[in-house]
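Below is the structure I would like to discuss, written out as structure tokens.
Note that one protein chain of the assembly has been removed; the remaining protein chains are unaltered in position.
For chain A:
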């Protein structure tokens, strides 16, 4: 006999669901509206605001920049984050306890402060190109997440498995790739997705580091909103959502989304 759910519980669940999904529905609705201003429910149905994104040169360029920065920053953060997480967990007993906290400290600093100090100390000090500053900034922003997520999956890894492989004749570096990495794959995928999404949606750091001629999509969106109040904003948002879902889908197809089951 199936358990009977309390009506109040069902009602509450529906409310939470509306709270989570409602804004998304409104944005999607506004994006397909055939009006020249933001409105919900949509009047008429049109995809012209999506066309408008690609008609505006600045959007085209910033989408490309955002993707490039996100991919590069995520890649660099994984390159630093995986070995760092490995060392922090493998030698947890030998290392001082505060060290792993140190690696996640940047999360505690308000992103605006981080952005401003990057502008002052990286962009001005070294006269670094905008693109490089953006990649550096985003890497610093997402590195703590990467380390946190991969550490969580390494925490349940039994390092005697690694020793078993070494004792059977596999050199340590090879063991890292053939034994350790496949076993923290889910953590790496989760870190990748989280890092990518964080980077592509970032405003507070990018706003300091973008400059003439080079901007990211969220910053361009902000600039556009200051001048126009048309549904382009909503359609860009939908585009960002689709992009995020697409990345997750690709990652799932190529690497497997087993981490959701764990």
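Heads up, the rule we're going with is that a contact is a pair of C-beta atoms (placed from the backbone, for glycine too) under 8 Å apart; a residue touches a chain by one contact, two chains touch by 3 or more; residues count from 1.
Just so we're on the same page, contacts and distances are computed from a predicted model.
When the listed names "ABC transporter ATP-binding protein", "Sulfane dehydrogenase subunit SoxC", "Beta-hydroxyacyl-ACP dehydratase" or "NADH-quinone oxidoreductase subunit J" are checked against UniProt, the chain not shown comes out as "ABC transporter ATP-binding protein". Considering A:35, A:117, A:183 or A:204, the position touching the chain not shown turns out to be A:183 (whole complex). Chain A meets the missing chain through residues 158, 160-161, 163-172, 175, 179, 182-183.
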